[in-house]
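Left out: one protein chain. Kept in place: all the others.
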Amino acid sequence: MTQYSSLLALIPLLPLFSALILLFSNLPKLGVSILAVGSVAGVAFISLFLNFIFWQQSDFILTASLGTWINIAQLKISFGLYLDPLSLVMITIVSGVGALIHLYSIGFMYQENDFKRYFTYLNLFVSAMLFLVLADNLLLLYLGWEGVGLCSYLLIGFWYQDRNNNLAANKAFLMTRIGDTAMAIGLFLLFTQLGTLDIQEIQIKAHSVWSLNNDNNTMASICCLLLLGGAVGKSAQLPLQNWLPDAMAGPTPVSALIHAATMVTAGIYLIARNSQLFQLAPDVLYLVALIGTFTLLLGASAAMVQTDLKRILAYSTISQLGYMFLALGVGAGASAVFHLMTHAFFKALLFLSAGALIYSLHHEHNIFKMGGLLKKLPVVAMSFAIGCAALASLPFTSGFVSKELILAQVVASGHTGLWWAAVLGAFITAFYSARLFFVVFLGQTQLSPNAMPTKSMSLALVILGVLSLFGGIQPEGLKALMPQLNTEGLSTLQHWLPIILPFIAISFAWWLFKTKRFGKPIVSSFLQAIHQLLKSGWAFDHIYQTIFVFPLNTLCQLNKDDLIDSFYRLIERTSCTLHRTFSQFQNGQLRSYNASLIIFCILAFAWFISGELIL
Amino acid sequence: MSLFILISIPLMGGLLAWYSERFNADLPKKIAVISLLMCWLPLIPLLNSMPFDTSALGTSQWLINESYSWIPLFNIRAHLALDGLSFLLIVLTLLMGLVALSSAWHEITKRTGLFYLNLLWTLAGVLGVFLAIDLFLFFVFWEVMLVPMYFLISIWGYEHRHYAAFKFFIFTQAGGLLMLISLCALVGIHYQQTGILSFDYIILIQNPISGDLAFWVALGFTIAFLVKLPALPFHSWLPDAHTQAPTAASVILAAVLLKTGGYGIIRFVLPLFPDASIQLAPFMMFIGVIGIIYGAMMAFVQTDLKRLVAYSSVSHMGFVLLGCFALNIYALQGAVMQMLAHGISTSALFVLVGMIQHRYHTRDLNELGGLWINLPKLSAFGLFFGIASLGMPSLGNFVAEFLILVGSFEHYPKLTILAASGLILAAVYSLLLIYKTFFGQTKLPHDNKIADTNTKEWCTLISMCFILIYLGLHPQPFFDLVPVTLMKLSFIPADIGASL
Amino acid sequence: MLDNMLDTIFIITATIILISALLTITAHNVVHALLYLVITMLAVSLVFFILGASFAAALQIIVYAGAVMVLFIFVTMMLHQGEKSLAQERHLFHFSTSITALLLSSLLFFELIFMLFFTSADTEKSTVTAPSSAFITVKQIGVQLYGPYSLLVVISALMLLSALITAIHISKSPATIEIKTKGHNL
Partner (left out) sequence: MIPISWVLFLSLSLFTIGIFGVLARRNLLFILISLELMLNAVVIVFIAASRYHSASMANSDGQIMYLLVLTLAASEIAVGLSLVIHMYRQHHHLDIDKLNKLRD
């Protein structure tokens, strides 16, 4: 086992060094591509190799250390890496999907002047993400966590000359930062309560300190809530979800890698990683499930009415992440991670195909300006179709396997209400996937593509397409590591409804499409209001703007000149006024000096006289 | 003797630089560089034994201890001593002195000799403050560092330099006066209680004074240091001074002068007044937290780039205050680390602003924009240091803030949560800075004369980057240097985590 | 009888002093003012005489009415420009500009009067109803002056010397001869 430790250490370091070399070197574009893609591909091969080695073993643990970080009194934190089935799945996804997207990016970004900067950020991102998933303590995980946030910020604002991109980047960073801060407080709490930040130790100590039946597990709940705060921010769940649609301002491969396949799943990973801790707080777990359910409905409903290609996909990502949260909440961590994996495949595929479309169509994002592209861009259309099918969880796709598993687990956990909501969500998902595909690829041709996807792009699309179709194999190691519910005893309805429903949704969408009801202006004002509400993602932006941003902004603007300083300025002004008043007396006029002397005499005598009179 | 030599080198170098101006206007800066480099010489024996043997340190706090009689009537001694904490800060001072010289190199063209005289004397004063162990000597150096700084601001500053310089001087002088009074009171009370008349820290620390008056004396000292830090109600000199000071002075101000406040609290207030510190702690931490949030909120609305950075300083130094009074080994370590990291990251930002001002003659955020297009390297550095100031993990600031918050969470969770919200606000203003300055469309006319960073600037900035990264990824050597000092704070149980 | 006559003479003299003093300070013409001033001085010397200080009275006439007045008149002669300076003076001093001064000085006057007549009767006790009839002779003064008060003489001498030097120095600047002569006049 130990012989693989150095291999493990290499995993996050390889892209990191590649990023550093890119940062300081002056390579031509070809060199940049080779280095950037090579490093991530190397990591992908290493993780595949590790997969191969550990496939049969269900409870292996591989550790490596890159040295100590902080060591003060009780606080001992090292750069320790920890590989178990869960993190193995994650690194495989990250590096595999990452490598494909790197490959794809070569073609997509080749015209860009800042080619090198792009790949530097991308490599840095992969490295940070790998640190996140491999960290053996929460602080290192936090490092990776913030690192991916930073790279996401940089990549969203990659085209920095456009203010909107920067605003979207700022929004993404700040909203996730809110969650991150909650998580940081969670870290402090965990450390003060348990005296350690090592993830495995936390799981063990938590069980000894807060047992489930004990009364004092409110502390555990608070810890979990705070960690959940971080997860919610990163994974774009309910209160903090509205940064993700805006984050689509970045280059499309970035959306694919960061905002669909990997970074946003960090929240899922965090909860899955600490699943034993979360088991101590059933209330919080239920909250996780609730958040997941509401988010999946919200995301799906908002996706129905969007017109921007990438926004549809962004909302669908929010919705799919909701499914994962739901799975985590009902205690089916393994299925959540499984869905995470399949989602990574098909969502990356969808985004990359969308990227290819946008690339071919002059950066056109509006789906209603596309149409009839099936024949023009066959590869893209095929891969898009596969992606949509997986998203809609049609049978024989990877999405089908994982989503059915989640739904079955929800039933098994006994939360029937949540199950119905999830099924409704699945219906909507299928509906908007179908709408998306029909509108873009069928019907009238409106824009003809002016550029064909390059070979590297097509290659990535094909590989991801295959994975989306056949990637529905649940990793064995997960089942042992994570809780899995017994799914026997489903009723017929519960078994068949989720399978049939997507077809109904697709037929409905087809009927609407054929009768040309998509994209028509809506007449009824009530419906229009709802349409607007959905389109703005349930108006969360507006609410936050009114409740938080505006008051804070106003408050700060009011105090722009520093209220406290004005106190000192008041002192200054008072002494100035006094100075001016007194210097009035010193006017250089002999007669007024005389007069003041006389006045003083008069007053002094008056004082004397009054004293005499009183006596 | 080496410590006295260390202080006298910049003093002498300053005089020499002043005198040399009449021969050649370029000579002063060269002399300044040479004398600053020579300051490292007395430290070489220490640097050689760099991973200090902590077991050797365990017996005595002081690495070097030198004492001479000065004013025997009052038993005032010229007593300098160096321990891990002051060693770190002296290294920081010397490094930042070099950075300041680098930023002044082309910026200062008038009366160069006088400029470098003042610069070097300020540095000498700061070195003295970090080394003086006799309280009276400490006070003398405390004043020595102020006066040249006043001249630096009021002669070579920008538009409203006189106002800013006056404000700086009056605030710090008022603080210094308060300190002098408390110092005399401390010595007097100590004399009454023990019969020993001494200004010597090492003697005073052995019998901390007690009684009601001790609280007030401690408060006097604390306020004197708070002004310098600067903590909330006394912060308002800082934005003005920073904004108007020339870049080199801003660097010195941010990197070193502010640190004397934190140093004073750790070195003097906590060990000399253990009971009073415990009484003061909640209040001071509250001030710290308010400072964090208030500074961040103020930074957020500023349109002057330097003012923004100055207010961010207020916010960051709030963390130092929080860490000092958390009375906990993590927080104290964090506070020391925050002083180092803030010293580097903020002064780097000032250097950057200086470069931008030098190139475009404006610091107005509304006029700047899109610098990345023409100055990618400079902007990349700006991005880096902006990110550093918002507390990105893997950089020094994060380690410091994390430790401070961990330490203070133990006893004051609510305050800590409030302070943690400062992290969000820090992100707000840092992103604003980056967004308004480097991103977007360029608004200023660009001519080809405006070049990206030259080699000297690049080297200065890149070395600061590496120091920050080193602090963030491998802070352990720095942590190992100071615990002896911090453990001396007797009321901090050495086995702090044992109760868990 | 004698007392009554002395009282009458005193009252008349005092009235002359006050009236001529008032005229002095309200005159527009410097020369007139100086003449009134001379009258005042002479009347004051009469008062001295009534009070039995004959030496002082003599000095008053010699020094004030003689030397000082001559000085004033010299200066006036140098500066006086006839109608022009008269008009100037009318502009500088008239009733409306001096209301405040009148107010202040009359306030002071009434206060002093009040203090003189209506406060405690210390004055009555301390004064002797029948002062010694012996006149103070010049010899007595001389003995006193060069005896216990010799320091005063030195101080006066120094004062005069410094006044001399100052006067020379101040009026010297345009370097004219007439100023030097003026210094000698002292």
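To keep things simple, chains are lettered A, B and C as they appear, and every chain counts its residues starting from 1.
Everything below uses one rule, namely that a contact is a pair of C-beta atoms (placed from the backbone, for glycine too) under 8 Å apart; a residue touches a chain by one contact, two chains touch by 3 or more.
Here the structure is a predicted model, which means the values were calculated and not measured.
*Asks:* According to the contact rule at the top, which chains on display are touched by the left-out chain?
*Replies:* Counting the whole assembly, the omitted chain is in touch with A, C.
*Asks:* Can you list, in ascending order, the subunit A residues touching the missing chain?
*Replies:* 586-591, 594-595, 598
*Asks:* Could you please point out the subunit C residues that touch the chain left off the display?
*Replies:* Subunit C touches the missing chain through residues 3, 6-7, 10-11, 14, 17-18, 21-22, 24-25, 30, 33-34, 37, 40-41, 44, 47-48, 50-53, 55-56, 59-60, 63-64, 67-68, 71-72, 75-76, 78-79, 88-89, 92-93, 97-98, 100-102, 104-106, 108-109, 112-113, 116-117, 123, 126-132, 134-136, 140-141, 144-145, 149, 152, 155-156, 159-160, 162-164, 166-168, 170-171, 173-174, 179, 182-183, 186.
Please note the rule applied: only the chains that are shown with their structure count from here on.
*Asks:* From the C-alpha centre of subunit A to that of subunit C, how far is it in Å?
*Replies:* Chain centroid spacing, subunit A to subunit C, equals 101 Å.
*Asks:* With chain centres defined as C-alpha means, what is the inter-centre distance between subunit A and subunit B in Å?
*Replies:* The answer is 37 Å.
*Asks:* For subunit A, give me the residues that contact two or more of the other chains.
*Replies:* Residues: none.
*Asks:* Provide the residue numbers of subunit C that touch subunit A in the complex, in ascending order.
*Replies:* The contact residues of subunit C facing subunit A are 100-101, 104-105, 107-108, 111-112, 114-115, 119-120.
*Asks:* Would you tell me which residues of subunit A are touching subunit C in their complex?
*Replies:* That would be residues 595, 598-599, 601-602, 605-606, 608-609, 612 of subunit A.
*Asks:* Where on subunit B does subunit A make contact in their complex?
*Replies:* Where subunit B meets subunit A, its residues are 167, 232-233, 235-236, 239, 297-298, 300-302, 329-330, 333, 370, 372-373, 383, 387, 392-394, 398-399, 402-403, 405-406, 409-410, 413, 416-417, 420-421, 423-424, 427-428, 431-432, 435, 438-441, 473-476, 479, 483, 495-497, 500.
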